[in-house]
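With one protein chain removed, the remaining protein chains of the complex are shown where they sit.
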Amino acid sequence: MNSALSQNSRSAVLLISCPDVKGLVAVISDFVFRHNGNILHADEHRDAETNLFLMRVEFDPTDMDVSLDALAEEFAPIAARFEMQWRLAKGQRKPRVGIMVSQYDHCLADLLYRHKAGELDCDIPVVISNHADAGRLAAFYGAKFVHTPVTRETKLAVEQQHIALLREHECDVVVLARYMQILSPAILEAFPHQIINIHHSFLPAFIGARPYHQAFERGVKLIGATSHYVTEVLDDGPIIEQAVSRISHRDSVDDLVQKGRDLEKVVLSRAVGWHLENRVLLYGKKTVVFD
Amino acid sequence: MNSALSQNSRSAVLLISCPDVKGLVAVISDFVFRHNGNILHADEHRDAETNLFLMRVEFDPTDMDVSLDALAEEFAPIAARFEMQWRLAKGQRKPRVGIMVSQYDHCLADLLYRHKAGELDCDIPVVISNHADAGRLAAFYGAKFVHTPVTRETKLAVEQQHIALLREHECDVVVLARYMQILSPAILEAFPHQIINIHHSFLPAFIGARPYHQAFERGVKLIGATSHYVTEVLDDGPIIEQAVSRISHRDSVDDLVQKGRDLEKVVLSRAVGWHLENRVLLYGKKTVVFD
Amino acid sequence: MNSALSQNSRSAVLLISCPDVKGLVAVISDFVFRHNGNILHADEHRDAETNLFLMRVEFDPTDMDVSLDALAEEFAPIAARFEMQWRLAKGQRKPRVGIMVSQYDHCLADLLYRHKAGELDCDIPVVISNHADAGRLAAFYGAKFVHTPVTRETKLAVEQQHIALLREHECDVVVLARYMQILSPAILEAFPHQIINIHHSFLPAFIGARPYHQAFERGVKLIGATSHYVTEVLDDGPIIEQAVSRISHRDSVDDLVQKGRDLEKVVLSRAVGWHLENRVLLYGKKTVVFD
Partner (left out) sequence: MNSALSQNSRSAVLLISCPDVKGLVAVISDFVFRHNGNILHADEHRDAETNLFLMRVEFDPTDMDVSLDALAEEFAPIAARFEMQWRLAKGQRKPRVGIMVSQYDHCLADLLYRHKAGELDCDIPVVISNHADAGRLAAFYGAKFVHTPVTRETKLAVEQQHIALLREHECDVVVLARYMQILSPAILEAFPHQIINIHHSFLPAFIGARPYHQAFERGVKLIGATSHYVTEVLDDGPIIEQAVSRISHRDSVDDLVQKGRDLEKVVLSRAVGWHLENRVLLYGKKTVVFD
């Protein structure tokens, strides 16, 4: 899987899903080739159950005979013919990520460090928190920090403020880096399929609150973390990435929390990275991650 | 963790759990030492939540001044004083394992091969199945095979037959190597805490039937397997071992089933091995596995 | 990764490597499409260092307008134009695998069981061993067993016998399932790039004899296994698959050997399966494994 570091910064990505018929790979690759685009990587998947075809084509448009906007226009009739859902990520502007966080700042620290190190190909214009603690960290990494305390009474109003903030900073993606409030429908509608959460369990085990405590009680021998798109049902959205770590009877709940932090950091940062590189395609309740 | 291969075949194991008080390690190790037992490995655990002390002492009784039976008698008053639940595994007779299996024979084949290879320090006198298929495999490895078809009507009667068979072959332990019938209370009572199952999911996710199908539907990125003691609540008993394996969108349900087989084999054989070496201590709904 | 189970038994696979130029994906997929082949899965890779393009196209030829032989003929001029090294696996005949083994039979038992269970899409006509032990196992699974003892004096002559046996049984692939003799050039030349070995270490660590002893001496915290194509330099051929397992100070050399067996079985069977499904492409000292 090519990292942000090695990805050609000029590359564009065409993402397609449609009913599977013969010849789709040929039609799509030929289209790019005819316009003198240089395919850097093509990957596709067929879902036998749903008869769905999904494809990701990453190409270098440098020598193309048309602009990317014109290319999209020319692709439209092909897309219509094959009933495609499709998207052309033009790669001309870095995606902009707003991060939301509560009191635990390990995922935030990890994302900000990776961003600085060049691992995440995006801008991070704003960090929003219902706690004041993360302000110093955000400042160190040069991100604007907005502290928006939430109470039961102010929750809906504050969320409107969040939407406004994220729009003001032109965020494309929202990352919940251990943001411990349940989102209401308004923000989900404002950023459809663009809100990524980290849940500190191996979903669907231990949905809801205090998953490490639940895991401790059940006596599992592995703990996990899951990054997924947020939907209206709690901890039920399409899973992007998961990982687990071995524990033993020697581990207290505090040990699980500490070991879990390493999982959460790695799992969330992978999911965000793949999303930013347009590697994740949603279908139904599931994702394809093209590597 | 010492394997069956490297374990001293003469070693005895003392397993203890009791309320935690100061001095328990000294009292117990001194007791073994006073009788000239040679401690090969001692391990202990304190559970802070329940204030429980658990200990496993493996020792070579060769030079002891008393027999193991006499040693047990002498230990009784110490055990009483500290309110211990305890057990002395004398290591003089190999534990006897009865295996139950349905149509999928990969775990059976794996256990029989490991037994032949010396990885499992036990005898396997009998293999019981509600299908006829595994008979040839059992015969190849020299285990008696009994085919006991089950219908809804005959289930309870057949289970009485199972209990009789397992007793007749003096089985200490029952291993459900993908035995797809739910056990009724009678057999659980006949072999308390001695029935080990393999469930083909990462419990507590995907309890019940067709867990690989459930995993496929949910779109998880890892599949798992769990070995646990059987209790009256389905897939709810104390977990002995778990493992997971990475999958992707390329994997069909059949692929999950195939990849899962490797997990099931490894997880079940580890759990059985540890149980046979008296490494597993039950407390509440959980286990301590002394390595 | 689709298993043998889910792979269409009628599918053909086109494997290509050539200098990377623009349009290769389009040219190749268009070629298959024009002849009414149905691409089931296409994957490609560019190696930036060597400017090499590698591609694997799996397609269903059922509705094609030409035979696979004719298709190959038609592809020849395209291949010539782009300086391709290529191969068309027609999928009309199961590949035939000869297994060679010495005294340790765990990999043999594993491969034979997987074959019986349908995990390996091949025939296994012959098992060759310099020890007599594995004969009963081979017989159980219906493979012909040939015992060919080797001494320093007879080594070259015996190897000629091996080549004759493998040819007589029309073997395409040779699997060294813990065969502890170093092969001489004659057999390598007879089966170029078709001999797969399992080495019981994480190569390039612990090349040569007794790798578990070497690992124990060095005090590593993980042990590994490596499956690779055999070349004239010992343990130096292109790696197909590797895996590791955690060990600790509690593990004796015997424990490493036992834990290593599980690694060896899984790693070798994966490598063989991928090879049989035409997923492995060699380039230089390395492999691409298309999943």
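Note that the chains take the letters A, B and C in the order they are written out, and that residue 1 is the start of every chain.
What we mean here is this: contacts are C-beta pairs under 8 Å (C-beta built on N, C-alpha and C of every residue); 3 or more make two chains touch, one makes a residue touch a chain.
Since this is a predicted model, take the numbers as computed values, not measurements.
Considering the complete complex, the chain that is not shown touches A, B, C.
Of the listed residues B:Val32, B:Leu71 or B:Ala143, the one in contact with the hidden chain in the full complex is B:Val32.
Set against the missing chain, the residues C:Pro19, C:Gly118, C:Gly142 or C:Pro204 yield one that touches it, C:Pro204.
Residue-wise, the contact with the chain that is not shown comes from C:Glu241, picked out of C:Glu241, C:Glu264 or C:Glu277.
Interface with the hidden chain, as seen from subunit C, comprises residues 45, 47-48, 202-206, 217-222, 224, 238-244, 248-250, 252, 284-289, 291. In the full complex, subunit B touches the omitted chain through residues 22-27, 29-30, 32-34, 36, 38-44, 46.
In the full complex, subunit A touches the hidden chain at residues 1-3, 5-6, 106, 109, 113, 117, 119, 140, 248, 250-252, 254-255, 258-259, 261-262, 266, 291.
Methods note: only the chains that are shown with their structure count from here on.
Ranking all chains by how far their C-alpha centres lie from the centre of subunit A, first place goes to B. Centroids of subunit A and subunit B (each the mean of its C-alpha atoms) stand 41 Å apart. Rounded to whole angstrom, the centroid-to-centroid distance between subunit A and subunit C, based on C-alpha atoms, equals 37 Å.
Multi-chain contact residues of subunit C (touching two or more other chains) are absent.
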